[in-house]
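Partial view: only certain chains, each at its native spot in the assembly.
As written, the chains take the letters A and B, and residue 1 is the first residue of each chain.
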Amino acid sequence: MQPLSIRDKILHSRLFLGTGKFGSARLMEDAVLASGTELVTVALKRVDLETQTDNLLAHLQHPHINLLPNTSGVRTANEAVFAAQLAREALETNWLKLEIHPDPRYLLPDPVETLKATEELAKLGFVVLPYIHADPVLCKRLEDAGTAAVMPLGAPIGTNKGLKTYDFLQIIIEQSKVPVIIDAGIGAPSDAAKAMEMGADAVLVNTAIAVAGNPVQMAAAFKLAVDAGRMAYEARLATAANHATASSPLTAFLHEEL
Amino acid sequence: MQPLSIRDKILHSRLFLGTGKFGSARLMEDAVLASGTELVTVALKRVDLETQTDNLLAHLQHPHINLLPNTSGVRTANEAVFAAQLAREALETNWLKLEIHPDPRYLLPDPVETLKATEELAKLGFVVLPYIHADPVLCKRLEDAGTAAVMPLGAPIGTNKGLKTYDFLQIIIEQSKVPVIIDAGIGAPSDAAKAMEMGADAVLVNTAIAVAGNPVQMAAAFKLAVDAGRMAYEARLATAANHATASSPLTAFLHEEL
């Protein structure tokens, strides 16, 4: 399988993990390791940044793991830029998952503020990966604004509903010049495999692993599914047909003779 | 992962392969090996049985591979019983994939002839695995008739349309006392993963592998997907929700202070 390049990083795993909602930081760590991921998103509270005793971060100290701080909770471009700078200082990375969602119920992203923040953050030297609606036009505008990738959602975050935006993801993948990472709604390994089969460059999963009966085994299952989907994409899937073409049957002779 | 038991056999792979439509017998063999399967279906022509020079069978001589002859092409229970006896003699196995499809266009199975043939074949000592429509009542009747498993279709064979019968497969899986193997329509690894996630015991794949751009790599992808789906099933998937439950955000503090 081809590795994934985002800017200067080469990633061998196309599965990104979120770190919220796990029963414990230890369980999160075990799931992260079982998933084979090389990129995990972290939403930090201020107190963690100050006290340097962040339990979460201690569990993510592995050489192959890159941290991707996110701005979860901000509601405007200005708040996002401020949060991004705090995160860069605290975590010593200019990578940023940009999330601007003013709506506390569905946590859906704001397209206008996200574009504005991406423009500003790109100028400030950030490697920006914005979480967005599966909006093909917005994706092209983010490209123009200097985004490093786009992260369209499959379904509202946390719902495990899968690739509800399938038809629009297809257009985004067809048109994009930057990596396309499906970011929300993926509820099962089959969803992740499907995203990869259609040509997505990576998927980000959190809830479906964190709240599974056995999160560590579920993380391992997602690892296999992402690999399966990518391999299938590279091996070129057959297209759907409306009926079969018969292959040679055992008993053709029966009809000849009986 | 738990192995699968069908009658006296223990199978460690839950992926079954069909052997039709491959570009060559050698390519078929490589795909079979890449898939990790332990059970492959074969539709033999009479001439092969007589001359003992069957190219196909020579490529399936591996200790871990079990042959499952199928009756593809028969149109009635009587024809099926006759074909089954020929196959048992030629291949020295009493396992049989029962396929009775009078319709040459969609190759859909006949429920009435299939039940009748299953009753007769079970009495004759066959281990019968019938290919059927995703009909929950028929599945129960086949159980009563002594079937070893049921093989409901996901979509018309050869169409690669996936799990179009999802709602009925759920009922079948919920009610069945014999293994449930999804048999037709699986067009991509994500379909196979989804079948396993919902609790199917195994899947049978042919067209999607045989006509892929790279059948061997596609076989390997299906192997991973079936494992992923089974692992996810055993790890218990989270259910779908209508909206997210927020996890602690980075910037909750922004709203407190700004």
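Convention: contacts are C-beta pairs under 8 Å (C-beta built on N, C-alpha and C of every residue); 3 or more make two chains touch, one makes a residue touch a chain.
Just so you know, these numbers come straight off a predicted model, no measurement behind them.
**Q** Quick check on the homomer: 2 copies visible, but what's the full number in the structure file?
**A** Every protein chain is the same sequence, and there are 4 of them overall.
As a working rule, only the chains that are shown with their structure count from here on.
**Q** Suppose each chain is reduced to the average of its Cα coordinates; what separation in Å results between subunit A and subunit B?
**A** Result: the chain centres lie 31 Å from each other.
**Q** Give every residue of subunit A touching subunit B within the complex, in rising order.
**A** 20-21, 43-46, 69-75, 79, 82-83, 87, 104-107, 156-161, 187-191, 193-194, 197, 207-208, 211-215, 217-218, 220-225, 227-229, 231-232, 234-255, 258
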